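Note that one protein chain of the assembly has been removed; the remaining protein chains are unaltered in position.
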Amino acid sequence: MSLQVSELRVHYRTLRGDVRALDGMSFELKDGEILGLVGESGCGKSTLGKSLIRMDGRMRHVGGRVVLDGRELPISDDRAMNEVRFKEVSLIPQYAMSALNPTRKIRKMVGELLRSRGAEPDTAELERRMDQVGLPREVLDRYPIELSGGMKQRMVMVISTLLDPSLLIADEVTSALDVSTQKAVARALLGFRESGYVRSMIFVTHDIALTHHIADTIMVMYAGRLAEKAPADVIVKAPRHPYTKLLLDALPEVGVRYAERRLEGIAGSPPSLLNPPAGCRFRDRCPVAGDECAEDPPVVALAPDHHVACWKA
Amino acid sequence: MRRYFGRKLLIYGLTFFVAVTVNWMIPRFMPGDPVASMVARANVSQPAAVEAMRAYYTSLFGLDQPLITQYLNFWGALFRGDFGISIWLFPTPVSAVIGGAVPYTLALIVPSVLLSWVVGNRFGAYAARRKLLDNTVLPVGYILTAMPYMWLAVLLAWALGVIAGLFPVAGGYSFSMRPTWSWAFLLDLLHHWTLPFLSLFLVALGGWAIGMRNMIIYELESDYSAYLSALGAPARLIRRYAFRNAVLPQITGLALQLGVLVAGALVTEIVFAYPGLGSLILKAIQNKDFFLLQGTFLFIVLGVLIANFIIDIVYVVVDPRTRAGMAGAQA
Partner (left out) sequence: MTALQEVAPREPAGVRREALYFAVRNGKLMSGFALVLVLLLLGLLGPVLLDGAPNDYGPRPMSPPSGEHWLGTTTFGQDIFLQFVYGLRSTFAVGVIGGGIAAAIGMVVGFVAGYRGGAVDEVLSMLTNVILVIPTLAVLLIANAYLGIRSVAVQGLFIGLTQWPWAARAIRAQTFSLRTREFVDLARMSGAGTWKIITREVAPNMSSYLFMTFILLFGGAVLIASSLDFIGLGPTEGVSLGLMLQNANQWSALQLGLWWWFVPPGAGITAIVGALYVANVGLDEVFNPKLRET
């Protein structure tokens, strides 16, 4: 078992009170597994990604545990987490285009970063990995501003995985790219796992179609909670949660890129997480909701690796 | 890079052209007969000076010549280094009067600007990372930067000069001294230089500290800082990058502040009766010495343009992106 998250609660502090961005998330990730994490904007998927590596100033760890390779991660202790970051858990950020210091040549920046973490830069290894994602070696002697968006993206992917982390969080890495580049990025990530650069991966996205190509398992989140988690094929072909079904129904055949547009197909909007109503949070938008939905649905295992939180599933 | 400098030089060339033209034009906007009114306002007793003035003004403003010729003549005189004759120190040429004052102004302004920039940036960078320091640097910085230059100068002169008696409060050197290259004279110069330098240094310090603090905070919130933090890089490395990147806009800021800094130096000199361009301007105004005033104006513009160009060169050296052929800096 690589990663175990149990009853994780993370709140955002705001003026009007705490926003319960993660409200009791539990799931597991096996060694070598790629987990696709899907959901609408604001469902908590990015919060989950951040919680596993670096919480920002307004996030507060309220409860629950995260265990990686048998060791509990001190996710609320920024200092203690530093030892784990990069080496055990690493991140390909959403903002990969601007993630590199604009006034340092790449080679120098990578060297300084590695040495600051007590690792010696290995140029041969670095170049081998750059070859693998199709980055010319001259890139190392360039400034970030001289690279194209796709090159920056790939460079960040190589840097983030240089210390062979056990868990890689890829946060919306494809949302700024065109379709062909998206495919290339997905292929590169699969290649990283094959080469053993990363063991397991959480692929955060709102693009179910793309996730299907890369992920072994797909986890659908809704309003800070798990809705359904199952092998990718099962999610796509035999979903059980009404929300997952609606998500898939809203998929067009080809040609539309953004999940947001697809999701317009589901009427209504998620509840405020400031003071979420009791019971199933999808109740108001759910076509099959009944009286029992006034109570919180527990996460049940329909099959050994198929979990659903719905009374009607 | 060539494009970058080409554009800069074009701007500076245009600026100089505009400055000279304004300088030529403004006297022509004077109500009434400029020659008569200026000679009358000049209030000069020496007949020779009055005659020289009338002759020079007439050749400059003479209505017998077409405007364009007057204008070209003005440029011609300029290129010959002929700024006219000072009325106040008749018959010394304006260029000689200015030449005598410039070293004092430069000795005051160059060290105070550079030092306040370096020290202010340091303070600002420290303030950005320590709450306690931030709570002192910030208010002090705002008070300093809101102070009129001459007021801090007066306060320093009063506290350290008049009351404590540590420093002289007037002049570039003692009345009893003759300018020579002796240690005694140099020490005396330094003694007189300290207070005006200190007051220029302090007022400018506040602005740089505040600017740097804000830039560092901005850089620490940028994506590359977040990425490095997510990879567990130590705060030391992230701060080093942030400082380095925050210095770049501060260099541009230095260029933008030059006019204000020069203005500060001029009024500070007046407070201390320091024999630089500021005191010269005061004398020129009090004596209605318009040639001297116009000459000083052109000289200041030229000095600011040169300083701007030096800053541009420094910027290219410091910001790798401009050298890499990319537009890192805005013109």
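Letters A and B mark the chains in the order given here, with residues in each chain numbered from 1 onward.
As a convention for this text, a contact is a pair of C-beta atoms (placed from the backbone, for glycine too) under 8 Å apart; a residue touches a chain by one contact, two chains touch by 3 or more.
Everything numeric here is computed off the predicted structure, so don't read it as measured data.
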Out of B:Ala49, B:Val113, B:Ala157 or B:Leu205, the sole contact with the unshown chain comes from B:Ala157
Which residue from B:Ala101, B:Leu248 or B:Leu293 sits in contact with the chain not drawn here?
-> B:Leu293
Missing-chain contact, candidates A:Thr14, A:Thr123 or A:Ser195, resolves to A:Thr14
What subunit B residues would touch the chain not displayed?
-> 10-12, 14-15, 18-19, 22-23, 26-27, 29-30, 139, 142-143, 145-152, 154-155, 157-158, 161-162, 169, 217, 221, 256, 258-260, 262-264, 266-267, 270-271, 281-282, 284-286, 290, 293-294, 296-297, 300-301, 304-305, 308, 331
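Rule of thumb we're sticking to: only the chains that are shown with their structure count from here on.
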Per the C-alpha means, the centres of subunit A and subunit B lie apart by a whole-Å value of 55
Subunit B - residues contacting subunit A, complex | 222-224, 226-234, 236-237, 241, 244-245, 248, 319-321, 324, 326, 328
For subunit A, which residues count as touching subunit B in their complex?
-> 53-54, 81-87, 90-91, 93, 95, 98-105, 112-113, 116-117, 142-143, 145-146, 156, 159-160
